[in-house]
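One protein chain omitted, others in place.
Each chain carries a letter (A and B) given by its place in the written order, and its residues are counted from 1.
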Amino acid sequence: MLRNKVAGHVLALVTTVLLGGLLSATLVRLAPGFDVDEQELDPHLSAASVQALRDARSQDRNIFRFYLSYMNRLVHGDLGTSLSLSQPVRTLLRERAPTTLRLLIFGLAMAWAAALALALSAARLRLAGYDAAGTLLSGTLLCLPAAVLALLSVLWNVPGSLAIGLVVFPRVYRYARNLLAKSYAQPYIVMARAKGLGEARILFWHVLPGIAPQLLALGGVSISMAIGAAIPVEALCGLAGIGQLAWQAALARDLPLLVNITILVTLVTLLANSGADVIGQMIRGQES
Amino acid sequence: MKRTRARTLAAAVIALNLFTTHVLAQSGGELRFCLRMEPKTFDPLKVEDEASAAIRYLTGGTLVRINRQTQELEPELALAWKVSKDGRQINFRLRSGVVFSDGTPFSAADVAYTVQQLMDPGLHSPTGDAFRSGTGGVETKVISPTQISIIFPAPVAELDRLFDQVAILSQHSPKRELAVLGPFMLADYKPGASVLLKRNPNYWKTDERGRKLPYLDSIQMDIQPNRDVEMLRFKRGELDLINSLDSEYFDKLESTSPQVAHDAGPSLDSEQLWFNEVAKAPIPDYKKAWFRSADFRRAISEAINREDLSRIVYHGHAQPAAGPFSPSNKFWFNGKLKPLAYDSDAALKALQGAGFRLENGTLKDKAGNAVVFSIITNAGSKPRERMAVLIQDDLQKIGIHVNVVTLDFPSLIERMTQSFDYEAIILGLTNVDLDPNGEMNVWLSSAENHQWNPQQKTPETTWEAEIDRLMRTQASAIDPRKRKEAFDRVQEIVVEEEPFIFLINKNSLSAVSTRVHGAVPVILSPQTFWNAERLTVSQ
Partner (left out) sequence: MNLWQKAACAFLLVVVCAAAAANWLAPTGYAKQDREAISAEPSRAHWLGTDELGRDRFARVLYGTRISLFLAPAAALLSTLMAALIGGLSGYLGGIWAKGAMAVTDLFMSLPWLFLLITARALMPLNVSPLFSVVVTFLLLGLLGWSAAARVLCTAAGSLRSSDFVRQARASGVRGARLFWIHVLPNLKPVLFAQFWISIPVFILTEANLGVLGLGVSEPMPSWGSLLRELEGLVSIGEEPWKFASLVLLVLVVMSFQLLLARQEEIAF
């Protein structure tokens, strides 16, 4: 039974991921500028060379054929070759993954630590001034473009993960603060406090389990936010990660690279969110 | 007694320090700067983009070199050369005793090999295509290890100068294109992050005192597309030079440290506005009629305030353009041409003479259509966006309403070269060479880069037919005066008919830190490190 269930989940996962790849390929294909190359504008190139450039780009024109051949190669572990960088996609991703992972892990850790600390204290203290200060901080950070945050991190010589943390922090803080505030206002929490239960006990045994599924869902979602923020931060801080690669690929309409990156991001997102769901359900199951 | 000895000792120590510092400053150091994009290739024959070209310049050994400062052709690996009267053949006498960076000996066979590779019809590179003036293969005759004769199927204009771009490859070396003859060689490449070049220990060149070149130990090039970050790093001392600087940054640098900012004068680059004159373009017919009318184009050109464009967008580090070539291209620029003076009233009169009329502040054509069109340009270029807004304001004064649309580059190119779904566009031409022959594909009406109306089967106007004839004349003539006469006339026709409305020529701006010794910023690329082999960096 369990094996069937797991198999079902895996199948759903794989189907969704592959569908994501196909959809992203279609989006890229339909967007204008798909099969043009900047090099065409070089007046030194002869007519034959320009035609050769155009022919090279047009072979990916039929999106279904491209995707079928891509999946065929995927089965053999070959992810294709990047059009703009002329290197195998697999090598590119492998080289850059550690940088992005480091960035995301540290950035998310910082964001969550700061957000939870601030949200918890705000929900507990219930001081209008403290809450307003937290709102001001997160509000200001939300209003700063990611590009400016990345530039600031270069200016102050701090790692790019701080910029990621600063981008994710206000979003997580706001949700977390609202969830915690609502939770603390519940009658049974008030009663528990009146009965003399310690703060730590209330927090870990009553408040957090109640909102854990939502916090976990938020956790899954924050991974997507961090991935989105990684693109401008890596590009501006000069970090050779997957975000920078994604931006270059988007500018160059590099189909093989974009499809692979989308599949990777979809996979990570699905795993993160499914994981959050599963753990959330377990906690909820424990509760009832 | 003791004091004198102590003083002598102190003097000796100081002298030794100064001497060592001097010697150390003269030899070694690492030059650091940024590349604006990832280099696409390390194969010198396939170079298409600026980053790869920079690496080729520093690592490749060429037979001849255009001195970026004097613009004269100088011998490099070739001691002497002779171009035949018909312009088809070139004979080189090569240096002997030269080896590649890995020790493989250099000889005429390597030159023959390189040329054959370059002229392979399957190669499709700008370097190779520049030699392709006619169909047919190239013939290479190795007369001796130091003598070679190369015969092309058709005459090639400025044949000797084209070899400045050809880095010689080794025929036999197991390292293939990584075995180089230039002052530096590739030591490390981190994709997306940086390129490191180290001194080539086998470089043949020595300075006047017999010391081996280059002086530098290494060159570190980081890949950084963002100009704000590049500027920041330069100010912090992490970079030694910025090869091409935006005018805003130039002014900021000049106010704080003037000895660091360099303005080498007008560059060869131009910025231009042109209208879509393609017959099958998906734009309304009445707009096509406007754009195809030379009177309309001339009036628009006259209604644009080029002085303001130079002053406001480029902070004075640009000049109004007088035509396709910049005055700093001393030989080829037609000295009789002057930039069109701004005269809004005259422009309006000219338009009224052509059948347009001003009604309630809006200009309308004969049929009553309000003159409204869009100008597209590439987002990411702040100067072009600003020029578009200034032009929008200029044309508003004569009742023309302009919509400014900034697009990402691939979308822009698609509209420009495939769908022809645009009305007017502002773009620039980056000219790397002085010779107009490099722009054949822009001026020939049948060519792809004849942007306002490319790939015409037969010239659609008499003046375009005339330009075709003149360009073919200059391509096949050998006498430089005859060539100049033909191209002078091309420039005059372009200014009369305004297919490209040339806006400004921007100056070549760069930043060089005071740690770098020997740098002389010029207008030809690479502006700041063209003499990299003689630069030193003190720490």
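The rule is short, and it goes like this: a contact is a pair of C-beta atoms (placed from the backbone, for glycine too) under 8 Å apart; a residue touches a chain by one contact, two chains touch by 3 or more.
None of the values given here were measured: they were computed from a predicted structure.
Checked against the full complex, the one of A:51, A:121 or A:273 touching the unshown chain is A:273. In the complete complex, the residue from B:175, B:386, B:489 or B:534 that touches the missing chain is B:386. Across A:48, A:74, A:144 or A:208, the single residue that touches the chain missing here is A:144. From the options A:97, A:132 or A:282, the residue with contact to the unseen chain in the full assembly is A:132. Against the chain not displayed here, subunit B makes contact via residues 228, 231-232, 235, 248-249, 252, 308, 312, 372-374, 376, 379-380, 385-386, 388-390, 392-393, 403-408, 411, 421-423. Residue positions on subunit A in contact with the hidden chain: 12, 16, 19-20, 23-24, 27-28, 30-33, 128, 131-132, 135-136, 139-140, 142-148, 151-152, 155, 170-171, 174-175, 177-179, 181-182, 185, 213-214, 216-218, 220-221, 224-225, 246, 250, 258, 262, 265-266, 269-270, 273, 276-277, 280, 284, 288, in rising order.
Convention: only the chains that are shown with their structure count from here on.
Chain centres here are Cα means. That of subunit A falls 40 Å from that of subunit B. By the touch rule above, subunit A contacts subunit B in their complex via residues 31-34, 36-50, 52-53, 84-87, 92, 95-96, 151, 154-155, 235-238, 240-241, 244-245, 248, 251-253.
By the touch criterion stated above, subunit B contacts subunit A in their complex at residues 38, 40-41, 48-49, 121, 124-127, 129-130, 132, 190-193, 222-226, 228-229, 232-233, 408-415, 417-419, 438-442, 447-449.
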